[in-house]
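Missing here is one protein chain; the remaining ones are kept as they sit in the complex.
All chains are identified by letter, namely A and B, in their written order; residue positions are counted from 1 within each chain.
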Amino acid sequence: MSHDHDHTHDRGHGHDHGDGAGHAHPPGQRHPFQPDLEDGPYTWHMALTDAVAALLLEKGVIGADELRRTLEDIDAKSPADGARLVARAWVDPAFRARLLEDVNAAAAELGIDAGGIPIRAVECRPGEHHVIVCTLCSCYPRLLLGAAPDWYKARAYRSRVVREPRAVLAEFGLELPEAIRVVVHDSTAELRFMVLPERPAGTDGWDEERLAALVTRDCLIGVARPVVPPA
Amino acid sequence: MRRHHDMGGLPAGPVERTEHEHAPWEKRVDAILRLLVARQVMTLDELRRGIEELGPGAYDELSYFERWIRSISHVLLEKGVVTVHELALAIEAAKARRAAALACPKTVAQA
Partner (left out) sequence: MSAALGPGRKVRVRALAPPGHCRTPWYTRGRVGVIEALLDREPDPEERAYGRPGLPALRVWRVSFAQRELWPDYAGPAHDRVAVGIFEPWLEPLEEAP
């Protein structure tokens, strides 16, 4: 598997990667692509990670098989599953109601495992747009959608989107008229949020697969809206 | 007083839309945490508390999963699941495994 890991980490919060713990490279330097081993130097934190894993396996706290399965599960998650839920909700009002009631149960109907943490959908309607954040850490429905983007976890987004959501959305290219109410959801509790965006005009008669292709990860966070590509 | 991780509303620069695919070691951190939570060895609140207790310097300087593995290892130490000395030896063993893997040309394609 390729991983063009450029060591930016979640540097969106404006630091210079000065971990002082074994990184020999200057801040921001890109590592050459290496297909097999971890790219870059083997940092103290990587060694700590492997040490913790080895001890937990040795002590039987976790098992090798479940560790492998969990890694496979992490790789299997993607925003495409969230997009499928949205597309179904757009074509099936009863499913939409069930999705708004309980995302995890609705996902199970489509054979999607949304994980053991409850997820709530917040619905964009005409005149109301929703966007999610976690100002205290970086809570995200990752058991459904996979890993959060780096910017979601970084200082700029977490600090600003509750204070000046319209400016932040504009940085994502989403300019909302003042007539549309913006509601920011700060994920402070254990449950997670996903955005159920509005179905865009010009999609009458589209099948679910075609509709799902309009729903990007950013739409599910609320920093974008589904857009019908020009014909 | 306001704690450093509690940043909602503070001034900050533009959102840098950086993204990177998670490296294998970052996914291992994630997998370890998921299993520890599933086994009820630790909770997400303990993970968060451990990250918050890294203090403002480390919080901003470490990468996301560096913060996680620091917190996880501190919680495991507190709970007596591992000892400092065990971790010390296991870190050295991990480095040695890595060096051995690097020495084997089959497993690495040096760019």
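Criterion: a contact is a pair of C-beta atoms (placed from the backbone, for glycine too) under 8 Å apart; a residue touches a chain by one contact, two chains touch by 3 or more.
Since this is a predicted model, take the numbers as computed values, not measurements.
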Selected residue (touches chain absent from view) among A:98, A:142 or A:163: A:163
Listed residues B:16, B:30 or B:46, member touching the removed chain: B:46
Hidden partner chain, residues of chain A it touches: 118, 120, 135-136, 162-167, 178-179, 181-191
Absent-chain interface as seen on chain B, which is shown: 1-3, 6, 8-9, 43, 45-46, 48-49, 52, 78-79
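Note that in this section only the chains that are shown with their structure count from here on.
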Where chain A and chain B are represented by their mean Cα positions, the distance between them in whole Å: 19
Contact footprint of chain A on chain B as seen in their complex: 5-25, 27-32, 34-36, 39, 41, 44, 48, 51, 60-66, 69-70, 72-73, 76, 81-82, 86-87, 90-91, 93-95, 97-98, 101-102, 107-111
List of chain A residues in touch with chain B within their complex: 3-15, 17-20, 32-39, 42-56, 59, 61-62, 66-67, 70-71, 74-75, 133, 135-138, 147, 149-151, 153-160, 162-163, 168, 171-172, 186, 190
